[in-house]
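One chain of protein is taken out of this complex; the other chains stay put.
Just so it is clear, A and B label the chains in written order, and each chain counts residues from 1 on its own.
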Amino acid sequence: MSTLFLTACSDWQSALHAHGDNARKIFDLIWTFGAVAATTWLLTVLVLAMALFRSRPPEARSPLQIDPDQERRLNCAVGSATALTVVVLIALTTGSFFAGKSIASMSGSETVTVRVTGHQWWWEIRYPKIGSLQAIVTANELHVPVGESVKVKLDSLDVIHSFWVPSLAGKRDLIPGRPSELTLIADKPGVYRGQCAEFCGYQHAHMAITVVAESREAFDAWRSRQDANAVTPSGDEERRGQAAFLGTGCALCHAIRGTPASGTVGPDLTHVAGRRSLAADALAMTPGALAAWVADPQSVKPGAKMPRIALSADDLNAVITYLGSLE
Amino acid sequence: MKQRPVVDVSHLPTYGFGAASPMWWGTLAFIALEATGFALAIGTYFYLAVLAPHWPIAAPAPDLAPGTAILIILLASLVPNHLVDRWAKQQDFHKVRAGMVFMTIVGILPLIVRIWEFPALRISWDQNAYGSIVWFLLALHTSHLLTDVGDTIVLAVLMFTQKGKVGRRLSDVSDNAFYWDFVVASWAVLYLVMYWAPRM
Partner (left out) sequence: MSSIRQKNADRIEELKGVRDTGLDEARLVAFLAHAWQTPKGLYGWLATVDHKVIGRRYVVTAFLFLILAGLSALVMRFQLAAPEAGRISPDFYDQLFTMHGTTMMFLFAVPVMEAFAVYLVPLMIGTRNVAFPRLNAFSYWIYVSGGIMIWIAFAFNTGADAGWFSYVPLAGQFYGIGKRPDFWAQMVTYTEVSALAVAVEIIATVLKQRAPGMTLDRIPLYVWSVLITAFVILFAMPAVMVSSTMLILDRLVGTKFFDQAAGGDALLWQHLFWFFGHPEVYIIFIPATGFVSAILPTFVRRPVFGYLGIVLSLIAIGFLSFGLWVHHMFATGLPQLGESFFTASSMMIAIPSGIQVFCWIATIWGGRPIFATPLLFVLGFIFTFVIGGLTGVMVASVPIDLQVHDTYFVVAHFHYVLVGGAVFPLLGAVYYWFPKATGRMLSERLGHLNFWFVFLGFNLTFFPMHILGLQGMPRRVYTYPLESGWGSANLFISLSSLVLFVGFALFFLNMLLSFRNGLPAGDNPWGASTLEWATTSPPPSYNFPRLPVVTHREPLWAEPDTLAVIEGLRVDAREVLGGMVADAVPQLRLPSADNSIWPLLSATAVGGTFFASIYTPWAVVWGAIPISIGFICWFWPKGEPEDEE
């Protein structure tokens, strides 16, 4: 039965597909523990079956008539099984301890630092000022250079969330008032999905984060693209969209660098069209999905903090076109 | 199933003191669980104290006078309390009656002083976590004081009725004295925590 499910499993957000040091060490540990557990269980069930179905002398006896020889043998068996349990547990505890230590030793050599803040129900991501590049804010999509240690600083301003990208590392909680951090390494280029792992309210199910691991050059290129302010609207439709964006409620919550919009309640939209997904990966980034989301967020993510803004059909289309231009 | 009588218990007494009485074990169990509650609340106090950069948070240390007065009253009350316990075990109804009346007064006294103790904390419960925990500790102890004083009053009244002239009531008086010891001991600990930990 288990093979049925294993073959059905995808590379999608799985602890069984480790692509980073941290996750791989845990993966090995899971297999070791799993193998020991499976063996122990098989042995137990086997002995249980033997105990049940072994052949017995036919004579009936009083329940209190105990064979002292057999009692001694059973004593010996229980004693040995207990001793074996102790040895195995010590071995497993030691193995777990050293795996934990080696994971902890990964920190200290980071080349990139990024701050991730959990919100109900999206991830705010901040890259600090580095060299000539200014500090930037983005959301739900974390870019990292392949093969380099990345320090992820975690905190939360509302409730407890948990940062978990299973292919790369174990999880770490984001607790209000208790900043923490995690070290990530992705050892192969790719897109790794993660998801909030601590129940955080209505849309806990739709609070995903995407980690994009790319070569150093591609990462640097992405970083400098993000450094730029938002593109100025080029056509009439975009200009109308920007005006609508600034004129209605949108700008109260969202920021678009280079425009007066500077809200901090929702995700920064300066380069929103450059991201792969929308609304913490509730939707793929397509014009249709963007329109559906802006038109009625509550039907996509019931309970989400983004209200429905009353826009005329034309304004809505213009806003979608404008946002779609913000690469 | 046939029955074979082997033990005759007809001459056993119907009440006992201390570990002989199930009520004593019940009282002990309640003391154990309430002491656990106190311990966890005190643990919370120090947990918050360690987290805070300054302790007490944004408040002066509490005023010593009312708390100390209560401590003195409670410690002094141990003497009559033990006398009542001894008289109960000696089955001396007259002395127990007088003792229970006295213990009622001794029990109400700290409750009166406590009215001044809450303001002496010099912080409100909703100001910060320090205020919350000291009010919590004091309220927790007050509820124990109230419970035991209530029990003492009921027993004292009972001693003056016909129903009080039963040996079992003396066992109840003795268990009540046992519980009072716990109320006093828990205040001694709480007093040190609430009044002297912030002065360290």
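The criterion applied here is as follows: a contact is a pair of C-beta atoms (placed from the backbone, for glycine too) under 8 Å apart; a residue touches a chain by one contact, two chains touch by 3 or more.
Source: prediction; values computed, not measured.
Engineer: Given the contact definition stated above, which residue among A:Val150, A:Cys196 or A:Val294 touches the chain not shown here?
Structural biologist: The one listed residue touching the chain not shown is A:Cys196.
Engineer: Of A:Arg178, A:Arg225 or A:Arg308, which one is in contact with the hidden chain?
Structural biologist: Once the missing chain is taken into account, the touching residue is A:Arg178.
Engineer: Over the whole complex, note the residues of chain A touching the chain we left out.
Structural biologist: Interface residues of chain A facing the absent chain: 1-2, 5-6, 8-10, 12-16, 23, 25-26, 29-30, 33-34, 37, 40-41, 44-45, 47-48, 50-52, 54, 56, 62-64, 66-67, 70-71, 74-75, 77-78, 81-82, 85-86, 89, 92-93, 96-97, 99-101, 103-104, 158-160, 162, 164, 166, 169-173, 175-178, 180, 193, 195-205, 281, 302-303.
Engineer: Extract the touching residues of chain B with respect to the undisplayed chain.
Structural biologist: Residues of chain B in contact with the hidden chain: 1-16, 19-23, 25-26, 29-30, 32-34, 36-37, 40-41, 44, 47-48, 51-52, 57, 125-133, 135-136, 150, 154, 158, 163, 166-169.
Throughout what follows, only the chains that are shown with their structure count from here on.
Engineer: How big is the gap, in whole Å, between where the Cα atoms of chain A centre and where those of chain B centre?
Structural biologist: Result: the chain centres lie 51 Å from each other.
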